[in-house]
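With one protein chain withheld, the remaining protein chains of the complex are depicted in position.
And now, subunit A:
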Amino acid sequence: MTLKKTLLASLIGATIAGGALLPLTASAETLRIGYSADPETLDIHEQLSGGMLRFSHLAFDPLVRWTKDFDFEPRLATEWEQTDDTHIRMTLREGVTFHSGNPFTAKDVVWTIERLQESPDYKAIFEPIASAEAIDDYTVEITTTEPYPLMLNLATYIFPMDSEFYTGETDSGNDKAEIVKAGNSFASRNVSGTGPFRLTDRRQGVRVDFERFEDYWDTETEGNVSSIVLTPISENASRVAALLSGGVDFIDAVPPNDLERIRESGDVELIEVPGTRIIGFQLNEEKVEAFQDVRVRQAVDLAINQQGIADRLMRGFATPAGQFSPEGYSGHNPDLVPRYDLERAQELMAEAGYEDGFTVDMIAPNNRYVNDAQIAQAVANMLSRINIRVNLRTMPLAQYWPEYDTRQSDIAMLGWHSDTEDSANFFQYLSFCIDDETGAGQYNYGNYCNEEIDALVTEADSVTDLERRNEMLREAEAMLYEDVGFVMLHWQNLAYAAANGVDIEPVVNAIDFPYLGDLVISR
């Protein structure tokens, strides 16, 4: 009798399990992606870039990841607890395996954090971490040097690597773990992560092939993509054509000029997401004395019609901004909106004694941000109405940055995305008083300096009570708004498009890393 019951139970069990697995196995789908770029390397710590993070989300899993609403979702870490001001304890998921077959444990997390601290690109971001320690196989304790409120933000960057796989020496005697920029290291050619997709073939600049990892831990996901072919198509028109002709199923970075065309096409679907990259201008106070006067800076800000640029030039493809932090960020202050007022701007110029204006140089890239050169042109025209005559020079990205670094121009365009998805990062890089020792104000082109704001943001960064911290950051935004430490334009939107039946809407987000493991295709 018992035997029969057991048999019956296991039969039922098998049926249920089979039923649950059915949607996964029954509809094996290939996703053909046309991204604007392919991953630069396979070593996820070699370079911090959007392309690399997208790759990280395919072949690896982070400890936690961002949801669409900027909350944290557990991935390889299931629980976390701030034990005291400087310690956070994370419980790791059990039963996870790497693509190599090695089991995932706490030592991999510790190894990965230590490697991040060695990486030139991540070193600065991971500076607050003093050490990481494996308490047992599935518990990790991270110690910070000072009270640090953004530990979970950092955890979105911790994609545990297979420490066993990356330990040892290659045939030529090099350390498998070494991080070599633009070099031929083991990690830049071989990969073993825990992610939903296993890399099967890669021809750099031509295509990358992935297959779904058969032992992937997340069996609850409805994602049914069984293999991925990623083709980099850098030319905007070609990428759109590839989608419209059915050559690929999913593209990123739809150019604003093609938005209408894609919206109207019945075969593909356009998904727009408000982005988090702030676009704006920096006024060089070193070169132009007038910009040291807050009234002149305010006049510049008031003379620029952010809404007009967003509506007409960007065709609704941007959200006009009055502050660094986009909605959803901790420091977003809903009161700070663009304040275009040409008359007031002219008055301010007169008050400051610059009624007749002056002539300045402006530089802008022409292939970095969406419509960058046109935006710069429009802003130059707007400034001419308060008698600031602008000589605009635009140039390709490769030449723009060396030019930017010399800080020889009077106004420069810049777009910035916060690596930590947190408001403080904007201030630290763009508006902090320049300090070569600490690296503060590394992108503060105009040498703007307001020590009050700096002090407030610095203090906020050691407050672990997030409510109070957000309050302080909102205050900092308000102060910068008044003082015009950065001329805000807009947050550039993100646009993806996919063939009908490829349901990308739930898996794309404002941070531009589609979670393709969860993508459902129904054709």
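In the analysis below, a residue touches a chain if its C-beta (ideal position, glycine included) is under 8 Å from a C-beta of that chain, and two chains touch if they have at least 3 such contacts; residues count from 1.
Keep in mind that, in the parts below, contacts and distances are computed from a predicted model.
Per its UniProt entry, the chain excluded from the display bears the name "ABC transporter permease", taken from "Helix-turn-helix domain-containing protein", "Glucose-1-phosphate adenylyltransferase", "ABC transporter permease" or "FAD-dependent oxidoreductase". Checked against the full complex, the one of A:Gly101, A:Gly168, A:Gly439 or A:Gly501 touching the unshown chain is A:Gly439.
The residue touching the chain not shown here, chosen from A:Thr145, A:Asn184 or A:Ser522, is A:Asn184. Within subunit A, the residues in touch with the undisplayed chain are 34, 40-41, 47-49, 120-125, 181-184, 188, 203-207, 229, 231-235, 237-238, 241-242, 244-248, 367, 396-399, 401-402, 405, 416-417, 419, 429, 436, 439, 442-443.
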